[in-house]
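Every protein chain of the complex appears in place save one, which is left out.
Here the chain labels run A, B and C in written order, and each chain numbers its own residues starting at 1.
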Amino acid sequence: MIRRHLPFATVAVIALVAAPLLLEPFRLGLLAKYLCYAIVALGIGLAWGQGGMLTLGQGVFFGLGGYSMAMYLKLAEGGGLPDFMVWSGVEELPALWVPFANPVFALGMAVLGPVALALVLGTLVFRQRVRGAYFAILTQALAAAMVILLVGQQGLTGGTNGMTNFFELFGQDLAEDSTQRGLYLVVAGVLGVLYLATRQLVQSRYGRLLVAVRDGEDRVRFLGYDPALVKTVTFAASAGMAGLAGALFVPVVGIISPALLGVVPSLELVVAVAVGGRHALAGAVLGAVVMGYAKTALSEQFAGGWLYLQGALFILVMTLAPKGVVGLAGRLRRARTT
Amino acid sequence: MLELRDVHVVFDGFRALDGVDLTVPEGELRFLIGPNGAGKTTLIDVITGLTRPTAGSVRFGGHDLVGRKEHRIVRLGVGRTFQTSVVFEELTVVENLDLAASFRRPLWSLARRRRGVSEAVAEALARTGLEELAERSAGVLSHGQRQWLEIGMLLAQRPRLLLLDEPVAGMSGDERERTGELLTQIAADHTVIVVEHDMEFLRRHASTVTVLHEGKVLVEGSVEQVSADPRVQEVYLGRRSTDAVGNRP
Amino acid sequence: MRISRPILSGLLALALTACGSGAAPAADSDEIKVGLLHSLSGTMAISEVTVRDAELLAIEEINKAGGVLGKKLVPVVEDGASDWPTFAEKATKLIRQDKVATVFGGWTSASRKAMLPVFERYKALLWYPVQYEGLESSPYIFYTGATTNQQIIPGLDYLKEQGKKSLFLVGSDYVFPRTANKIIKAYAASNGMTILGEEYTPLGHTEYSTLVNKVMGAKPDAVFNTLNGDSNVAFFKQFKSAGGTAESMPVLSVSIAEEEVTGIGVDNVAGHPVAWNYYQTTDTPANTAFVKAYKAKYGAAKVTSDPMEAGYNAVYLWAEAVKKAGTTEVEAVRKAAPGIALERPEGLVTIDGDNQHMYKTARIGIIQPDGLIKQVWDSDRPIKPDPYLKGYPWAAGLAGQ
Partner (left out) sequence: MPAFLNQLPIGLSIGAVLLLIALGLTFTFGQMGVINMAHGEFIMAGAYTAFLLGDLLAALPVAFLVAGVMGLVLERAAIRHFYRRPLDTLLLTWGVSLVLQQLARDLFGAPNVQVPAPSWLAGGVGILPYNRLFIMGLAVAGVVAVWVYLTRTKLGRRTQAVVQNRQLAATSGIDTGRVDMLTFFIGSGLAGVAGVALTLIGPVGPALGTYYIVDAFLVVVAGGLGQLRGAVLAAIALGLLNSYAEFWSDASLAKVIVFAVVIAFLQVRPQGLFVLRSRVLT
């Protein structure tokens, strides 16, 4: 029992104790951002790694969560209309915005909104047995359509700019380093809890069923299960995680914009999961953190090179190590023991 | 128990089934034979909901099966195996069986971790003789073992009607022997339909046989009656003389 | 999870230490660090790289002339990657980690809006070099490009003088076009012009046949174009092949500079008017020197454009304010800046004390077959910046006042 939890405990101590003590605030903020991405990656690991659903539209759910939170933050400032509505010529707070003044509603919507959308989409798509590549393409198109929709409704969403300029969260000044450190701890804690919960799910009967659906959806039907239901529920769970990650991301980073939920960021996270190792949840988390860091570090060194590197890394991982870093590590360990 | 009336299936103009009537009473072991393309597998597909008939009715235990989704038919108690066995290679043998045994549980209760081995799974393990391999991953099983696992999964479902599609195809002599014993055991307390090519196997285990030809039921009766029927001999002699029913040694 | 503890924790520790590394060394006493933050990758790199180049040129020239307060300027260049959150992140890095004296950066309104809270939070300075939609005046931003009354309104004045009575508005779907078009509609309402249509397309949109059909069907005297980037290429190609000409229906653009003309194809866009404050052909002694220096540094085939010149100016204006303040300390520089007036390539530029925008001369030019732009109209003198259009009675109903 202790052995089983030791790796997790070690990482948890590093993340919750060592990091806030050792890192300067700017770097801690970056790490918090990567951990937000890691939450999304965890959901992708569940849906894709375990369930075989390659979702290229996870950014949409992330965005819904982020926008819900941003709407609350904008309204919490007080002082009338949000700034972007003023310069967009909106004179009265739109009805859609009114309930988001309530933090419970906003946070609830950040998770339930994505879950509901995923349930609807999943039901429509999986019932008709649209899967594999078709599903991937449809989620990608969803991301593209969502961006266009958000950009087009400038008075409601802030358009291309998105929303920025937030001052406080639950009465805490967001500019303060202590608030940011607190936020970091919240993000790390949420990630830890979700990781444990997802791991539990993966190791349960449901997890076995999910793998079975991934490897032989039609066969599962003849075991008396409805694969569409299994997939829809899993997809919704991953959407909920992405939504929560989006809600945490906004106060941490201080901005939400359509650029964060388009096709490219959605794909980048899938890449991260693939690099880390899609079949292991830890791989998904690791991939998101490492790729997030690599992007920051490398783009500081050479700008155009990042694209080459990302592309090349991708080609290499797919051809040489389809199970990612975790898979490689496992292979090395086996090679050593035999 | 199972009743098919005037079932038609047409694929792009090709009549795969052309007015099939079939009745299987409770507790019977029924063999389904016929040359390639006679419509045997299509018939199984129609019963289990994989293929929707163009016309006709399929009733099982008082329920109409036409238009029902596959998993709902399973839930009524109809289980099947496939010609090329499909087991979940990344799961262990016992996990495969457990999955098959758990479909009646509500979805939320599946989120709990499996503890131990349920009665249905233990029974399936014992019957198929896979106890030794219980914790091995299904990916390492031999062809014959996979077929047994598949039959085991079917048993773990505890269905009322079992449909086996060529259970001994590609098996060695020994394996056939064991599968035959397994089949006899199962047939003792289940209703079973077996699609089979293997004549030797048929002669040893069959009681009632239905012969399909070009999408129609040609003859139905005991093994002796069927093999004596001149029409059956003609159908088989025209195609595969070595397997032919009439070619008794 | 079947992953060994040493590997997992090792990797995480690696990530952590990596995050912590790269802290800046203490600033050398005879150097002043300044940040340059533009998109060097992604869709906006096309435009922003040239602005960075112009800023680097200015830094080099200032250093050659002895630097500022006897210290050399050292540029710290960061990539905004055409992604607004990245701009905010990199701005934070420049301020907090590199501890730069000031930042020159941004192009899109969205990138400026994303950086604004960062600069206000840390009380640091941003010099923003591109024309924009106005309705903003942050105490920590200096705006060296035009605001609406120095570009949009002169453009409309020009069309009115040309006798254009009806307009069709075409724009990309983001803040600048939408705000610009609100101003245009208010102007039209009080100046006897009619607006026959207002259409927006997503950024990167390339299928313009329907929109061109709408424009042709409406038969306006002129089109006011606020499309951005690649969309201009598709729009002008399809406008021309549908029979649109500069004579019958001029398209006045506010986002097409010398740089973009080659990509659109001179054939497709020659003869159409544009509105800016500066062209490569602008006839001032400072411009002759600027164009010569720029071509010498980056190649004879390179062209100069309005945002480049505004970025180039920004460095000089900041250096002047630092000299006047005697320090790079932000509040002192802000206090010293108002009233600073320099002869720049576009003519006299003065920093306005009220809103930290510049007095600038508006110029309308016509795109020439050689790809350069020839000035056909100007505002005679530098116009006082008025980001909230308080001095225009017809704009009273517009939001943000």
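Please note the rule applied: contacts are C-beta pairs under 8 Å (C-beta built on N, C-alpha and C of every residue); 3 or more make two chains touch, one makes a residue touch a chain.
Keep in mind the model is a prediction, meaning the values are calculated, not measured.
K.L.:
Quick one: say which of C:Ile46, C:Leu69, C:Leu342 or C:Leu372 touches the chain that got left out.
P.N.:
C:Ile46
K.L.:
Looking beyond the chains shown, say which of A:Leu124, A:Val193 or A:Leu332 touches the absent one.
P.N.:
A:Leu124
K.L.:
Where the complex has a chain not shown, which of A:Ala116, A:Leu229 or A:Leu313 is the residue touching it?
P.N.:
With A:Ala116, A:Leu229 or A:Leu313 as choices, the missing chain is touched by A:Leu313.
K.L.:
Identify the residue among A:Val86, A:Ala101, A:Leu138 or A:Leu229 that touches the chain left out of the display.
P.N.:
Counting the whole complex, the residue in contact with the absent chain is A:Leu138.
K.L.:
Could you pull out which residues of chain C are in touch with the chain that's been left out?
P.N.:
Touching the missing chain: residues 43, 45-46, 49, 173, 199-202, 204-211, 213-214, 216-217, 230, 233-234, 237-238, 241-243, 259-260, 262-267.
K.L.:
Touching the absent chain: which residues on chain A qualify?
P.N.:
So the residues of chain A touching the missing chain come out as 52, 54, 124-125, 128-130, 132-134, 136-138, 140-142, 144-145, 148-149, 151-152, 217-219, 263, 267, 270-271, 274, 304, 307-308, 310-315, 318-319, 322.
The rule is short, and it goes like this: only the chains that are shown with their structure count from here on.
K.L.:
Strictly by the touch rule at the top, which chains does chain A share as contacts with chain C?
P.N.:
none
K.L.:
Name the chain whose C-alpha centroid is farthest from the C-alpha centroid of chain B.
P.N.:
C
K.L.:
What chain pair has the highest count of contacting C-beta pairs?
P.N.:
After tallying contacts for each pair, the winner is A-C.
K.L.:
Can you check how far apart chain A and chain C are, centre to centre, with Cα atoms defining each centre and the answer in Å?
P.N.:
33
K.L.:
Any idea how many Å lie between the Cα centroids of chain B and chain C?
P.N.:
Chain B and chain C have C-alpha centres separated by 73 Å.
K.L.:
Measuring centre to centre with CA averages, how many angstrom lie between chain A and chain B?
P.N.:
One centre to the other, that is 45 Å.
K.L.:
Return the residues of chain C touching two or more other chains; collapse runs of consecutive numbers into ranges.
P.N.:
none
K.L.:
Could you tell me which residues belong to chain B and also touch two or more other chains?
P.N.:
Within chain B, no residue touches at least two other chains.
K.L.:
Given the complex with chain A, which residues does chain B contribute to the contact?
P.N.:
That would be residues 48, 69-71, 74-75, 79-80, 82, 86, 88-91, 95, 98-100, 102-105, 107, 110-114, 153, 157 of chain B.
K.L.:
Once bound in the complex, which stretches of chain A touch chain C?
P.N.:
On the chain A side, the touching residues are 6-7, 10-11, 14-15, 18-19, 22-31, 33-34, 84, 86-91, 148, 151-152, 154, 159-162, 164-166, 175, 199, 253-255, 257, 259-260, 280-283, 286, 289-290, 293, 296-297, 299-300, 303-304, 306-307, 325-326, 329-330, 333.
K.L.:
For a test of understanding, state which residues of chain C touch chain A in their complex under the given definition.
P.N.:
Going by the criterion above, the answer is residues 1-5, 7-9, 11-13, 15-16, 18-20, 22-23, 40-41, 45, 78-79, 81, 83-86, 88-89, 92-93, 96-97, 108-110, 113-114, 116-118, 121, 133, 135-136, 173-175, 178-179, 182, 200, 202-203, 398-400.
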